[in-house]
Structures are given as structure tokens and as C-alpha cells.
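One protein chain omitted, others in place.
Let's turn to subunit A:
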Amino acid sequence: MSEVDDLVAKIVGQLQSGNTSSATTAAPAASGKELGGADYPLYQKHPDLIKTPTGKNVDEITMSNVVNGNITPKDMRITPDTLRLQGQIAANAGRPAIQRNFERAAELTGIPDDRVLELYEELRPFRSTKQGLLDTAAELKNKYNAPICAGWFEEAATNYEKNKKLKGDN
């Protein structure tokens, strides 16, 4: 248990000292030991590690804070840090593919709902040109700091070209 305690202390330290609300922050435990099955459920085991996008603690989501306006719909979102912690838990429980999904998801937390829905639409068959997919990849990289998702679009561009799923191929 002491290993876990050390780790938690380290993570809490990182969270308290750093900016936790930005989509650009690295996973809190990236530099140290990772979370695993023993740290689950995260909310029960490490409530202090879970923040809302505006930096409030998850326990501040209470009825009185909702009524007095301290908690708004903006707070009711998972953060990239929390997704990366859950990704570590999944990977260390033997499910690395889930971690990869959560890492893509962590990047998407910073993109507005409407744009996220459009991004999905662009990947559907026969919607986009190759250049269109590559342009979006560049936007993901440059505007949203989402390199993993950018790679996803680049990979789709290559494979859609080869397998005839680009705009006009139908």
C-alpha cells in the first residue's frame, strides 16, 4: 500500500502545483508510477484526483452549488487528466486498447460539442476528400493540440484512398 500512498501524494502534489484544467496538460502520473486496479474506483479511492474542467473538486458538485450557480454545465465534464488516469487503470488491468481510446478521448475534451459531431461526420464514408481529412488533421494538431486524433485522420486519409471511401468514390 505504501507504494500507492507515495504515488497518490506525488500526484496530488502535481495537481496542486500545476494547471489541471487545460487540455494540454500531461497525465498527472506520467512521470511517476501509474494507477492500477487497486486505485479503482477512482472516485472512491482518490476523490482528490478528480477535478471538473474549471478546476473544482468533484465533491463540489452538490445541490447547493448547483442552485447557487457555483456549479454549471461546464463543470459536468470529464477532464483529460481524469481520462488519462482511467486509461492507466485500464492498461494496468490488462486492457491497453481502452487506454488508447481514452487518450484519443482526452484530446477531444477540449473540442466543442458541435465540432466533435462534425469531426465524426467527416470520417463517415464518401464525406471527405483526402485533402479535407489532412486539413482536419492539421487543425486537430495546431488548433486543438490533438496529435493522436490528427494521426487518426491521417491514417483514415491513407486507408480511405486505398479502399475507395473518399468523397466521389461512391
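Throughout what follows, a contact is a pair of C-beta atoms (placed from the backbone, for glycine too) under 8 Å apart; a residue touches a chain by one contact, two chains touch by 3 or more; residues count from 1.
Rule of thumb we're sticking to: contacts and distances are computed from a predicted model.
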Absent chain [UniProt protein name; select from "B12-dependent diol dehydratase large subunit", "Sulfur carrier protein ThiS", "Sulfide/dihydroorotate dehydrogenase-like FAD/NAD-binding protein" or "Menaquinol:cytochrome c reductase cytochrome c subunit"]: "B12-dependent diol dehydratase large subunit"
Residue numbers in subunit A that touch the chain omitted from display: 37, 40-44, 50, 52, 58, 61-63, 66-67, 72-73, 75-79, 82-83, 85-86, 89-90, 93-95, 97-102, 104-109, 111, 113, 116-117, 119-121, 123-125, 149, 152, 155-156, 159-160, 163, 165
